[in-house]
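One protein chain omitted, others in place.
Chain naming follows the written order as A, B and C, and within any one chain the residues start at number 1.
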Amino acid sequence: MSDTIICYCTGAGHTRRLAEHIARGASSAALLDVETIADEDWARLHAARAILFGAPTYMGSAAGAFKTFMDATSDFWLDQLWQNKIAGGFTTGSANAGDKSLTLMSFATLAAQHGMIWVGQAEIGPPANTSNGEINRDGFWLGLAATASRDKSELIMPADAETARRYGVRIAEAVARWGKGTAN
Amino acid sequence: MSDTIICYCTGAGHTRRLAEHIARGASSAALLDVETIADEDWARLHAARAILFGAPTYMGSAAGAFKTFMDATSDFWLDQLWQNKIAGGFTTGSANAGDKSLTLMSFATLAAQHGMIWVGQAEIGPPANTSNGEINRDGFWLGLAATASRDKSELIMPADAETARRYGVRIAEAVARWGKGTAN
Amino acid sequence: MSDTIICYCTGAGHTRRLAEHIARGASSAALLDVETIADEDWARLHAARAILFGAPTYMGSAAGAFKTFMDATSDFWLDQLWQNKIAGGFTTGSANAGDKSLTLMSFATLAAQHGMIWVGQAEIGPPANTSNGEINRDGFWLGLAATASRDKSELIMPADAETARRYGVRIAEAVARWGKGTAN
Partner (left out) sequence: MSDTIICYCTGAGHTRRLAEHIARGASSAALLDVETIADEDWARLHAARAILFGAPTYMGSAAGAFKTFMDATSDFWLDQLWQNKIAGGFTTGSANAGDKSLTLMSFATLAAQHGMIWVGQAEIGPPANTSNGEINRDGFWLGLAATASRDKSELIMPADAETARRYGVRIAEAVARWGKGTAN
């Protein structure tokens, strides 16, 4: 069973690829395409220790298919089934900035409504940290954001892919630390 | 033909009712339920002088059905068919604040991506303006936001209904002024 | 020494009072007025396990005096001295909604830039949870927000005061759990 479920929807495949790069860094992570979510998937989500939210940014906020999934979580909001789980978020877009911040804010707000603990990006980007190459190159901190690569096979550029992997590592570390805190 | 199209989706009817109250104030306004949008509706939108965006706030941002409509506008984004139209927005929710601000921000951002001119709320709310009764009682300015009434027949409380009507008046005035500016 | 430092600025006293109510709930919390911050205060902040950010919302975002403090934290941003500390935020305003959400978003973003772990509100508000009285009555989740009381002696209304105390408890629990996670 996976500790961390990476919920996503994808258009041309960029967001799914970004999710896969996060999964490379997170130990024990599974991907869940919210457009084909089934009853047993909800049970998996309720049992998970961390849930990540990921969607393309379309017209300035999260894609409709993902928003529909977000809305569906209102069913168990009153029961606060996700309270105190670790949360994080990621998005893709065709521009470097591209109002992707608003998508991340809507994810952080969703997480807060569920009483989740939000873990953002911890890689300071260029130009500040030039020794760090192009990690977090556009400077997003509330979560992870990538610019869609025009290379149809890579989809996500190497620097963004490595930024994603590190975000996965960070989520896994937070899950371990937060989880150990409850062990007797 | 209507100058102003009030695009909305609705759950239990509150947002539709709020749209109707705006329409009472706006001259020559028509309502459009985006969940049943047809090809000729898109043509009406492209011909309109003002477009308002309205949706319930679910889990901290605009309802999925409305987001799906927002996404569909990307089809003509490159052509900037909505550039320089007047825009505004409104939302409903079950709590006074309830992260409805984020919904309004996503509408203002959508409007900006289309090069539209954003017209927000102009009623200063209580407690500042006590002579104004309960108009804009919760204090939203980027657009219009109402708290769902528990009275199943009114749906929108009288103070919010009047705030909506005044927002309609404001939109109509902006449409007239902005439109006259192009007349030779 | 205090685990948790509650950073705030205050205008007419409402935000300071709200900070005091949080401190009642948080074990081992100290208040810090950022308008009189001294060198040794920065050292205390760097040593703390949790830092809360609190300011009045003026004209739609955090008060200038607090923003000046936020800017000053850029001095040690590259060193990420606050990475993995627990963070939270609170604000006051004269209206129920009053764009206070934007203030909380700017605090969550600041925290993310420092690599902090964000802990929001966990009290679901009315009308959903009617058994819970007026706790979180306006429905803010990203953090804590109160409406300034016109009663000059109480400053913060009882329901908001209790919401604040509970937020303090939640922060303390997160600090304990997150801290225990690092113990060997």
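By definition in this document, a residue touches a chain if its C-beta (ideal position, glycine included) is under 8 Å from a C-beta of that chain, and two chains touch if they have at least 3 such contacts.
Keep in mind that what you see is a predicted model, and the values were worked out from it rather than measured.
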Task: Candidates B:I5, B:A23, B:A65 or B:L142 - the one touching the absent chain - done: B:L142
Task: Contacting the left-out chain in the complete assembly, out of B:Q113, B:T147 or B:T163 - done: B:Q113
Open item on the list: Which candidate, C:K67, C:K85, C:R137 or C:R170, sits in contact with the chain we can't see?
Closed with: C:K67
Open item on the list: For subunit C, which positions touch the chain that isn't shown here?
Closed with: 58-65, 67-71, 73-74, 77, 99, 102, 105-106, 109-110, 112-113
Open item on the list: Considering the whole complex, not just the chains shown, which residues of subunit A touch the missing one?
Closed with: 60, 93-102, 125-128, 137-142, 145, 150
Task: Where the unshown chain meets subunit B, residue by residue - done: 77-78, 80, 83-84, 105, 108-109, 111-113, 115, 117-122, 124, 128-129, 141-143, 174, 176-182
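We take it that only the chains that are shown with their structure count from here on.
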- [ ] Report the chain whose mean Cα position is at the greatest distance from that of subunit C.
- [x] B
Task: Whole-Å separation of chain centres (CA-atom averages), subunit A against subunit C - done: 25
TODO: Would you give the residues of subunit C that are in contact with at least 2 other chains, written as numbers and ranges?
DONE: 128, 141-142
